[in-house]
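For this view, one protein chain was removed and the others were kept in their places.
So, subunit A:
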Amino acid sequence: MGRPPLRSVLRRVAAGVVVLWVAATTAYLALLAAPGDTVDTLIGDGVDTPQIRADIIAEWGLDRPAVVQYLDYLWRLVHGDLGRSYLLQRPVAEVIGEQLAPTLILSVAAATLGVLLALIIAVVTAGDRRPWLRRLSSGTELLLVSTPSFLIGLVLLSVLSFRFGLFPVAGGADLRALVLPTITLALPIAGLLAQVLRDGVDRALDEPFVLTARSRGLTERVVLARHALRHALLPAVTLAGWLFGTLLGGAVIIEQVFGRPGLGQVTLNAVTSKDMPVVLAVVTLSAAVYVVVNTAADLVSLVIDPRLRRS
């Protein structure tokens, strides 16, 4: 029983690299299969003559077979060269690098707020203590999960920014400018996580170990926080991957509404304009983060649940 830990880590890393490669390749094939090509993108709705087409093809080496372009891309990727954006005419590493920080800050802030809210809501409304509060909370959560974040953002802006002037509509550096986007992004996350957590807490409260805990004379608060909640965290932690997807997807909308810099708009523009080097870089980066997040989630599960450590 029990593999050497080094081998297990190596296996994990190797699996991660495979995931990255599959992600990049799938994205490449998807863009290749989509109608139109890079030349169409660069010409857009502008002037289109054979001479212009020939110039663009020559500039980007698009006359090479797709396989050669793909292998060339992989080769450069391995050497840390992400290439140049067709559309923005700048190195992809630069395009993504300068947008990484704002996205990261927003994601971390929103995830933190979302998880905190969910924890509080779950603990306060779990069990049968306050049925009216539970109903109210559960209805609100459903509403938040089902409302497009576009709408949440506009409503928050209209009230808190345009009417009362509490927060600025846009701006990256100012901390006040972070508040509304964070809330907008965090609310749907809080809504869904709260449902999952409360469900878990409810089920845990019916378990025999809670009865044991209560019989040891522990207060209800300690039973909830130390035992039931811990039990309920497991299914919530497995949602980490979903959380990451929500953050990235939500960022597209949030950045558009709030005029924020970030990876969301970069991704959207790159996909709609078939800016292959940027799309591939974003997909690879997302896959990397996804692998890291899921690995972290597995580790956290080990911490939360001692039973997993033995298997």
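The rule we apply is simple: contacts are C-beta pairs under 8 Å (C-beta built on N, C-alpha and C of every residue); 3 or more make two chains touch, one makes a residue touch a chain; residues count from 1.
Just so it is clear, contacts and distances are computed from a predicted model.
Colleague: UniProt name of the unshown chain, from "Succinyl-CoA--3-ketoacid-CoA transferase", "Acyclic terpene utilisation N-terminal domain-containing protein", "Carboxyltransferase domain-containing protein" or "Peptide ABC transporter"?
Modeller: So the chain that does not appear here would be "Peptide ABC transporter", according to UniProt.
Colleague: Of A:134, A:198, A:227 or A:260, which sits in contact with the chain we cannot see?
Modeller: A:260
Colleague: Taking the entire complex into account, which one of A:23, A:87, A:152 or A:247 touches the absent chain?
Modeller: Looking across A:23, A:87, A:152 or A:247, the contact with the absent chain belongs to A:87.
Colleague: Hey, which subunit A residues sit against the chain that's not shown?
Modeller: Residues touching the hidden chain, for subunit A, are 34-37, 40-41, 44-49, 51-52, 55-56, 58-59, 87-91, 94-95, 98-99, 102, 154, 157-158, 161-163, 165, 168-172, 255-262, 265-266, 272-274.
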